[in-house]
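We show some of the complex, not the whole, and keep each chain where it was.
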Amino acid sequence: MDGNMEHFTQTKSSARADAASAPIKVDCQNIDVYYGDKQAIEDISLQIEDRSVTAFIGPSGCGKSTFLRCMNRMNDTIESAKVTGKIFMDGANINDPSIDPVLLRSRVGMVFQKPNPFPKSIYDNIAYGPRIHGLASGKAEMDEVVENSLRKAGLWEEVKDRLPAPGTSLSGGQQQRLCIARAIAVSPEVILMDEPCSALDPIATAKIEELIDELRERYCIVIVTHSMQQAARVSQKTAFFHLGKLIEYGDTERIFTNPEHGRTQDYITGRFG
Amino acid sequence: MSSPTEGTANTGSFVTEEALQRLKKRHGAEARFKLYGQLAIGIAIVALVALLVSIFGQASSAFSRYVLSYDLNIEASYVDPDGTRDPEAIARNVSGFNLMLQDQLADEFLSDDANRNLRRELYGMFTRLAVLPIARATADAPETIGSEQIFNVALADDIDLFLKGGVSARKSIEIGTVAAGDGSTEDGVTLTLASQDAAEKLGAALTELTRTDVDDAPAVALIKAGNTWYRMEASEGRNLSLTYLAGPRALPSEGAAIEALILAQSQENRTVTDRQIAWTKILQTQGRIKSVLNTSLFTNSDSTYPELAGTAAAIVGSLLTMLVTALLAIPVGIFAAVYLEEFAPKNRLTSLIEVNINNLAAVPSIVFGLLGAAVFINFMGLPRSVPLVGGLVLGLLVLPTVIIASRAALTAVPPSIRTAALGVGASKTQSVFHHVLPLAAPGIMTGAIIGMARALGETAPLLLIGMVAFVAEVPDGPMDESTVLPVLIYKWSTGAERAWEPQTAAAIIVLLVFLILMNLIAIILRRRFERRW
Amino acid sequence: MLETFGHLPVAWLLFAVLAAAAFMAFYVGRTQAVGIARGYTSQLNSQPNYHGYFVAMATIAPAAVILLIYMMFGESLVRAQFASELPERIRALGDLELGQYIDRISEHATRRDATATGNALFDAASDRYTDLVGLSRIAAILLAVLAAAGGFFFGRSRLSGDFRARARVEDGIKFLLFLCAAIAILTTIGIVASLLFEALRFFSRVNVFSFLFGTEWNAQTGADFGAIPLFFGTFLIAFLAMLVAAPIGLFSAIYLSEYASPRVRSIVKPILELLAGIPTVVYGFFALQFVAPIVRASATWINGLPFIPDGFLAAQPTSALAAGLVMGIMIIPFVSSLSDDVINAVPQTLRDGAYAMGATKSETVKQVVMPAALPGVIAALLLAVSRAIGETMIVVMAAGQRAQITPDPTADLTTITVQIVALLTGDTEFDSAKTLSAFALGFVLFIVTLIFNLIALRVVKKYREKYE
Amino acid sequence: MPDHIVTAFTDELEHLSANLLRMGGLAESMIMDASRAVATFDLELARDVIKRDRSIDELEVEAEKAIIRLIALRHPMAGDLRAVLGAMKLAGDIERIGDLCKNIAKRCLELNGDENRAAVKGIERMSRAVSHQLQMALDCYLRQDIEAAKMVLDMDDDIDDHYTSLFRETLTYMMEDPRQIGSNTHLIFMAKNLERIGDHATNIAKAVYYMVTGEATTGAKVESRLAKDAGEQR
């Protein structure tokens, strides 16, 4: 398609060569985050695999969301936040001052807790990202990008007849899928999801989970979730955070059947007082 | 629950006697509380209605005015003594036209030997400048000189007021016919009424209107017999002794109808003389006095004569001032709001700015007037009384309002929109200008319009920068001396003559119309585009 | 040619030229960026448009700075030059007179239809002045054009695939936005500075204490500057106003937000807002024409009652009561809409909580909603008081002019604002104690309202934080 | 039943049941081969059967893992939960069947080839019946068919009869020819094993019944166990 896309494909193919051990997409090293004087994240190192879903769980205020937001430098937008440590994405340290967070965010999509479609048409919601990044030249190309993104988000069939309708006219679950489609539209490599289902009912939640499972084939997905059950259902790897520290990180199955750390066990089995 | 005895049947164990007692009390308190609220709203609405009624009541008379529709013979000797037919000279020759009108009226109503007082009384029925339109019309069409033209001449404000029912309480009655007349036409006559009833009717009306507590003179009766007007000096049974005022000097014939106009105040106590009233009445019967829409209220500039004073200059002055205000306050306000809401780092400086702006919005407007006087006029040496300075002062005055409204509109845009934009890789600026600002635009515009409306109604600061000066010309630009509507209202309201009162009320209505229009736009904007998040 | 320039509407011309330059610069920058990208615009760090904006910005900004400098200093430069060219005789004049002379010349010179006055020296001087103005304008324009060109080439030279044009453009935008925010600060500084400056000048002539604590006020004659009667009048009227506005405003707000059906609300709320939209001068007129006579008549009637000593009430044609009542009406919507906001900000869940406990509506309002809203309501009332103190037109028109201390509300009283208006309307000389006393009063007014406002705003902020 | 919204869940469930059916198929073939090895005294085949048990064991481990995974990560509910718990039982039963077949094959290696033909024939016949029963049980699992499951339960009695007669017969042979006691004991154990396999097939049918109806087969189980024990004591 274009440069960004080319780069994207390239990474993938090199990753595939290394198929035996899952390729690492994001490598976080010794991350600390401070809000003012308060340390929110304490020395977290974590390697996130490509083409898989990694879930962050932990009690409220454990820093899981904060850590997620380090990965596309959304913490930059919070005045008092200070992030130290290195996060390598395809070999480049994204915390390096020479990295433009705006460009980074076009490669690391994000989906938020509450569905937040722009109050524009469905079409424009999707087209906005490609437009500002110049990812499509001409209407026809843009139409294609929009259709592809909506298809990938499993929303095309539901909305193809009403692309000019406002995005906010959709139901909650559809809105969230629209937001995912919007994130996909700029061809990201990593998609961060911050409790994407906490505002949805079980049915809409199940649909999003199904979508996440499908997207796993192409993207590196990191999801923060309130619900352990959800983490169990959708993720391949799970990281448990507590009081700003990474307590345990491993295969989801292991974490949920046989966690190593006592605190993980306590949290997962509901013994946390 | 309707009553404890009925209730127990199906409510079973649900209520105890004690609870019911309490409940009754609680519901009583509830009803009282609700009543207080209704009362409060009632009072507020009554106040508003009283305000509007009093103003509209006052203003209604100012929107029409009485003119003398007079067929003037445009005589060249008066209007163009040089014979040059120079339009400019003709237009400027107000006194010529005035003299012409005076002479022609005098010809009709006065004998040649009428004294100066009599003449002055007659000439007092219109103001000198009232002929200005005639002069202009003639200047535009010099060929009409020498012909007879019908012109409308504004009557003096007192006459106008009289015709609108002001000046004095009055009553008009018919008192039968003339039974006999006697006396010289020069000084007075004695008339005998046809019936005793009529005399009694007249006497009763006189007593009715005589109010010694207001002024000590008794009520006055003006008598119209035939086409002639007299003032009644005394009455004795059916005989009335009358003094001639106006009209044909012939003694009224027998059987002629008699009408009486009884006025509570004698002419010493009012602004219109008996004779003027008589003339007015005669002109009225001739159909030469008519009521016209008072367009001069909108087309004329300020004047020392209420009947000629208009709001045109003030409206233009207001518009110019508003233009300056808008150019300053709206863009600066919006940009400042965007900066503070979206970009400003959260530190002590910006929180100071915030407190400062909030405080500035609540600073009394007159303080801004002081600022304008001290900085713009004294320090920067800008001229007084010009829309530029007024606009700047008002601009600074409404700037915090616009900033606060814009910030409110910006804050109302949920942060999720911003994060959404950032999430797809838009920069902060892009997220603001592509998403937040367009979404906040209706709110911002509403705020801006309301701010402008506030500026439009603002008076006090403008008084301090000299916009209260008398301005008779429509200003050309923001550096011309001018006044604005609210200041004009203030000025008129302090006018001594009573005719200023309706005039002021009318100006208020003009102002209110503008304000209502602006608020209407704001409301429509809000209704139309308001988004609930 | 110089003369032509001296008269031309240069501002518009320049505006047009700069706009054209900006447009061209944008186009060039954009095209260049597209060239660099060779069609793959997404490989650029920033989109082509931003390169365009950047070049346009680089072009305009220096020119704008130069023009700004010219606007600020151009005239004084011209005048200095002009003064140095004047004959010795005239230069020997004092600064003041010289300035006035140049003023006259410049006024004559800038009039387009200026004709010879017959005074040869004056005409020559005025011609010369026109030339100088023209010269300065040409110089400014040339400099601006040069700066623009320099900026343009500088801007172009920066463009490359990696160039962060967007960041640069956004920095520029941010700077512009910051300037706008700074204006608000400057206003406050201006207010404080001007009031303080003039007030200090006043206090150098009149003792501060005799001003603050003196009970005689005769500023028009320049005799007495004891402001206590003004303070008294101000606060009495504000008190009367709050007596009207506080209960009515508060109860209206409660009724509207808790009891009224949406229909009633949609009718009554705009009516109350209408009350807020009416200019104060209209209230003043209403007070003067309608309320004051009623107050006076009532006072007269009361005076006529048995047991009431004759002349118990002053029954003046303008009175504190009339002004206070009308000011109260004016403030009603202020109190009610602020309180309404505050009450509406109390979350519905709290009400539901109370209803679910079996509370009636009024109990919910009195015991749950109002305590929650109390800080906000107090703040609203404080702001209303501050507003009443600073209100001008109503008191100017309906309160009277007499500086006296009397508890009789039907007497005519004067207030701070009335005196400011009285002292500053008409011609003002900025060096008489009379004029300066207005600024001293203004300063007091500013400080008093500032205190009220600060307290109120702080309370409101705390309150907002609680529910956000 | 419609698919789950999360297709991966459906996939996992289907994968599990496919695995179980594969295990079942393997077990079936082991029964037949083991008995054929006995009948034809084919030691090669016997060794092959022994080897094959390994893959059933592995499949069971896999199935058990998948089940734990499903319960831990998917939180199956209602029908899904029953299916998963039923699968757990199934896997255990089939694994036991595999073990029992292996045991038959191993005992085959201990034979000397000249055991009485009648007993050997009897084992062959019994193994046919048992294998058929297992086949039917797996079939009703595949089709979630409770009518078929009931039939499987009935078949168990036949097999028990088979075993009882074989036991008696072999005992007689043993008494007749004490030299054959060793190998005949092995034959008895083989028959016993086949009888156990039949029990496991019955258990499979019961599990299917539970999966489909959600009703515990407790009553039936206890009854049938009594019947079984009655058979066993012989």
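Which chain is which? They are A, B, C and D, in the order written, and residues in each are numbered from 1.
Note that a residue touches a chain if its C-beta (ideal position, glycine included) is under 8 Å from a C-beta of that chain, and two chains touch if they have at least 3 such contacts.
Quick caveat, the model's predicted, so the values are computed rather than measured.
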Q: Counting across the entire structure file, list how many copies of each shown chain there are.
A: A x2, B x1, C x1, D x2
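Convention: only the chains that are shown with their structure count from here on.
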Q) In whole angstrom, what separates the CA-based centres of subunit A and subunit C? A) 48
**Q.** Distance from the mean Cα position of subunit D to that of subunit C, given in whole angstrom
**A.** 94
(Q) Where in subunit A do residues touch two or more of the other chains? (A) 102-103, 132-133
Q.
Show the residues in subunit C shared as contacts by 2 or more other chains, in ascending order.
A. 166-167
**Q.** subunit B - residues contacting subunit C, complex
**A.** 26-27, 29-30, 32-34, 36-41, 43-45, 47-48, 50-51, 54-55, 58, 331-333, 335-336, 338-340, 343-344, 353, 355-360, 362-371, 373-375, 378-379, 396, 399-400, 403, 427-429, 453, 456-460, 463-464, 466, 468, 486-487, 489-490, 493-494, 501, 504-505, 508, 511-512, 515-516, 519, 523
Q: Quick one: which bits of subunit A touch subunit C in the complex? Just the residue numbers, please.
A: 2-4, 100, 102-103, 132-135, 137
Q.
Show me the residue ranges of subunit B that touch subunit A in the complex, using the header's touch definition.
A. 345-346, 414, 416-428, 430, 434-435, 439, 531
